[in-house]
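A single protein chain has been omitted; all remaining protein chains appear in their positions.
Chains here go by letter, A, B and C, matching the order in which they are written, and residues are numbered from 1 within each.
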Amino acid sequence: MDLAALLGDQLERLFLDHVDRNCLHAAESGIWPAALWSAVEDFGLRTALVPEAAGGSGLGWSEAGAILQRTGRFAAPIPLGETMIAAALLARAGIAIPEGVLVFADGRALKVDDGLIEGRLPAVAWAHAASHLVVAAGPDDDTRLCLLDLRHAEAHPLRSIGRDARDDVVLRGAKPVATAPIEAAAAVGILELGALMRASQIAGALRRVMELAVDYANTRQQFGRPIGRFQAIQQSLAQLAAEVAAAEVASAAGWRARDKSEAGLGKAGFEAAVARIRCSEAARLGCAIAHQVHGAIGVTDEHMLHYFTRRLWLWRLEFGAETWWAEELGATVLEAGGDKLWPLLTRDDPA
Amino acid sequence: MDLAALLGDQLERLFLDHVDRNCLHAAESGIWPAALWSAVEDFGLRTALVPEAAGGSGLGWSEAGAILQRTGRFAAPIPLGETMIAAALLARAGIAIPEGVLVFADGRALKVDDGLIEGRLPAVAWAHAASHLVVAAGPDDDTRLCLLDLRHAEAHPLRSIGRDARDDVVLRGAKPVATAPIEAAAAVGILELGALMRASQIAGALRRVMELAVDYANTRQQFGRPIGRFQAIQQSLAQLAAEVAAAEVASAAGWRARDKSEAGLGKAGFEAAVARIRCSEAARLGCAIAHQVHGAIGVTDEHMLHYFTRRLWLWRLEFGAETWWAEELGATVLEAGGDKLWPLLTRDDPA
Amino acid sequence: MAAAFHFELCDLPRDEARALRSKVRNFLNDVSAGWTIADRARSWTAFDRDFSRQVGRHGWIGMTWPANYGGHERSALERYVVLEEMLAAGAPVAAHWIADRQSGPLILRVGTDEQKREFLPRIARGELAFCIGLSEPDSGSDLASLRSKATRISGGWRLDGAKIWTTNAHQSDFMIGLFRTAPASETARHIGLSQFLIDLKSSGIEIRPIADLTGESHFNEVRFDAVFVPDSMMVGREGDGWAQVNAELAFERSGPDRYLSAYPLVPPMLDAIGKTGFEAQAARDVGRLVARLATLRAMSISVAGMLQAGATPLQEAALIKDLGVDLEQDTPRLVEDLVGLPPAFDDPGGLAAATAYVTQVAPTFSLRGGTREIMRGLTARGLGLR
Partner (left out) sequence: MAAAFHFELCDLPRDEARALRSKVRNFLNDVSAGWTIADRARSWTAFDRDFSRQVGRHGWIGMTWPANYGGHERSALERYVVLEEMLAAGAPVAAHWIADRQSGPLILRVGTDEQKREFLPRIARGELAFCIGLSEPDSGSDLASLRSKATRISGGWRLDGAKIWTTNAHQSDFMIGLFRTAPASETARHIGLSQFLIDLKSSGIEIRPIADLTGESHFNEVRFDAVFVPDSMMVGREGDGWAQVNAELAFERSGPDRYLSAYPLVPPMLDAIGKTGFEAQAARDVGRLVARLATLRAMSISVAGMLQAGATPLQEAALIKDLGVDLEQDTPRLVEDLVGLPPAFDDPGGLAAATAYVTQVAPTFSLRGGTREIMRGLTARGLGLR
């Protein structure tokens, strides 16, 4: 068994032990799942994507995608993906990785003046659970990866449908702990990583939602038989299955392209956009079907379903909402013209 | 029994006798159904909407809507609605109604110079079966209803999915047979009448399509029972029924508004747009369901279904496509602002 | 089959409707100053006894009932005007909605004179909140499988069992509950059900609010442990409960609450798109939305006209519910598409919060009053599919 599979299985067992309704409920009330996080840290998952030479596990992006899918499958209320990716970015840039929880954000709107960073980062996931924040900021000819200590930032807590912590982060002349030069495309490349992270989480959560719906349909009796025997329910669940399949494939293909274009961030934008858009669509339709099958029980706190659907609804909107990505991708395609679409769809090298 | 109901019943019997697969097939090959048309003329339907004082039957617009719904129900390959409405327009303007088949068109793109009319009218329905054409043309301060002799126009035959005759009509300095002053809003008002005409035809054809699908589902055996016993088919047909209901109500409400705003053409635009948009949507979804239920037989010439679905697909696009009307209506609503929508929806007087 | 469903357009009585609408609008304008978009999005799940009493004082509850029972002897179509104005404004109507829509009409139709005198005037004043006890833990849409039972005892009935998904039970004064008064037979599972008026303060009743995914509680589980109900509180005839409940459903499925649940998002969405500079495609989406709204309103008023005329348009009501629910469920996505939504927000009353709320409750729109699948099955039977 290879390392990625081993880590994945360990993580699955850990989540099975820790991530139940109580854990999710507590996290949504603002209680940090410290035991869960420290178990995850003990597995060395923080540095899973860091090269072995730099003390990490050296996993590839596609392997990371499989791990993120598991966090989605359990709606694990910890920023594992955020931390893994932030650490990977730091390691690639040669910046030492600090302890604790890390998050990252799209830094394109930030201003850099004499090395100090100014600006507002809207709705950063888990900012107030994290010690440090990673962004790429600066002009095209001097874009730098910056590690910021969140103690020197204001975090304004927000509400969201998902109810995991989200904060507006305001930087007022913040001085990074460390910086390193990075290609200009990294700023949008980081957004792509976030979008892919959410895409994989959606795929994982959506398969779980399907399983919940199938279990419920096989259990719940109406009119003298399980509702799963009714053709109308069967046809709906088949549609849900198709969305799950599409989400799984689209997210995996997004990470594959990321792996293939190791040369630089921001080069796998097409596949990232596809993953983001398709997974978000799948989430929308999938949640509707799962709730319809579950009936009233599905919208109550007595059932697990909504812990997944609420996050699916939220994840669709993060790291660039589905509408934003669709617009970006569509504009690229239109500007290229009709006869460039097929070559784009069949490109086998994202670099 | 009142006159409208009597005419409707006569027409229904006439269509039952005349409008079968052969009649439709012949009409689509370009053969004019002369016997059918002369029977319709004999009923006095050409002037059904002309006031009694002017020698007509004096029916209201809503009553016309019911008759048009019947032409849709049979996909009758004659421009009865076109002729009725053209005659009504002429009578209201005090212009003598010529014999034969009449058509009308949106004349807003025409130029009037020294009483002569210049311009192109795209895809006029039944132009080459008609003797005369009615349009409203001219500048806002001198808009005139114009009766044109089609012998003095060029008609370029077109193809369409519906396969009833459609022609581009080109006028090169054509001199109208007669003109009369009319309110400036009449130009768009005539387009509304055409849109409502097609909306009613859609409602009629769509109910027929539903009946065909229900009959087929009750007859066709698969896996040892009629396919209409399968819940998946039942659920689809229920959706089709909802679309039929929406089309019937939307088109009727459009004509009702037309009746209430007798004061002037162009004042029932909101309800006309609603009818047009909603009926077009219904046609799109309804055709898809009906074909799915019918399976392969539905796309063959052996079955009547496609004589209706092809016209439904065509009618959606005529007298301003659904997209055009939706854009117009949406722009009106947006320009008015959010708190004006509810008063608009609840207006009880279109004038 | 041609008679499977038929809608005749119905005109609201023009002069009366105008005067009434203008009064309701003025009232709502006055009281709504502090309502946020998110408040309005809650509308008929928002329970506000003060508001309901004000509505009662205006004579807008029990509008069609006889004056001697506290009613106002207006037509069902005038009542329609009040209902749709309340919903379009997102008024907090939950404290009188069910009593006005279902419980009161039921009592008026099949109740005893004593029941009418006791309950209807208080309902009409906006003082009595009702809930409806139908579903049970093991029977959702399949009402014939109900097991909660009423046992005849001296002077009345003893109720045992449980109801679930009872909207607002925790805030209501009375429940009208459906209980089994005789065993079901294999061939006629619908027989033996009867309705009771139950004072929720009775001993033996335990009401447990069920938290929902929004963090609020509208549903409840209501347990009955040897609850006494006097004979005088049976509603209608013993064993007729099933038929009585079904007659209510045409009212429930075709009203304006069946397509306006998400309406309070629409005006702020239009304003957020802007009066100028919008894209043609955005205008198209808005145009299509408005066409659906206007058509559903005409369909709903048509059914109101049939109900007013004494008909029981179950087929037509089912079609409205199917289309109305689709529209309501599509609305949050439209906001996302046309306005854009932030993933998280700090204004709990704003459009983003309101849309998040509607997204979460929208799944119930296609459940209440019979699931989408049940509605479509009903339509299919009406079409003659066998």
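Note that contacts are C-beta pairs under 8 Å (C-beta built on N, C-alpha and C of every residue); 3 or more make two chains touch, one makes a residue touch a chain.
Since this is a predicted model, take the numbers as computed values, not measurements.
Student: Checking the contacts here: which visible chains does the omitted one touch?
Tutor: Within the full complex, the chain left out of view touches A, B, C.
Student: One chain is left out of this view; which of A:Glu63, A:Glu271 or A:Glu318 touches it in the full complex?
Tutor: Going through A:Glu63, A:Glu271 or A:Glu318 one by one, A:Glu271 is the residue touching the chain not shown.
Student: If the hidden chain were put back, which of A:Ser160, A:Ser261, A:Thr309 or A:Thr323 would touch it?
Tutor: Hidden-chain contact among the options goes to A:Thr323.
Student: Determine and list the subunit B residues touching the chain excluded from the picture.
Tutor: Residues 122-123, 156, 158-161, 166, 168, 221-224, 230, 232-233, 284, 287-288, 291-292, 294-296, 298-302, 306, 309-310, 313-314, 317-318, 321-324 of subunit B touch the chain absent from view.
Student: Tell me, which residues in subunit C touch the chain that this view leaves out?
Tutor: Those residues of subunit C that touch the unshown chain are 279-282, 284-285, 337.
Student: Quickly run down the residues of subunit A that touch the omitted chain.
Tutor: 210-211, 214, 217-218, 226, 228-229, 231, 233-235, 237-239, 241-242, 245-246, 248-250, 252-253, 256, 270-271, 273-274, 277-278, 281, 323, 325-331, 333-339, 341-342, 345-346, 348-349
One rule holds for everything that comes next: only the chains that are shown with their structure count from here on.
Student: Which chain's mean C-alpha position is the greatest distance from subunit B's?
Tutor: Of all chains, A has its centre farthest from that of subunit B.
Student: Counting C-beta pairs in contact, does A-C beat B-C or the other way around?
Tutor: B-C
Student: From the Cα centroids, identify the chain that ends up most central relative to all protein Cα atoms.
Tutor: It is chain C that sits nearest the middle.
Student: Taking each chain's centre as its mean C-alpha position, how far apart are subunit A and subunit B in Å?
Tutor: Those two chain centres are 52 Å apart.
Student: Where in subunit A do residues touch two or more of the other chains?
Tutor: In subunit A, 230, 232 touch at least two other chains.
Student: Show the residues in subunit C shared as contacts by 2 or more other chains, in ascending order.
Tutor: Within subunit C, the residues that touch at least two other chains are 373, 376-377.
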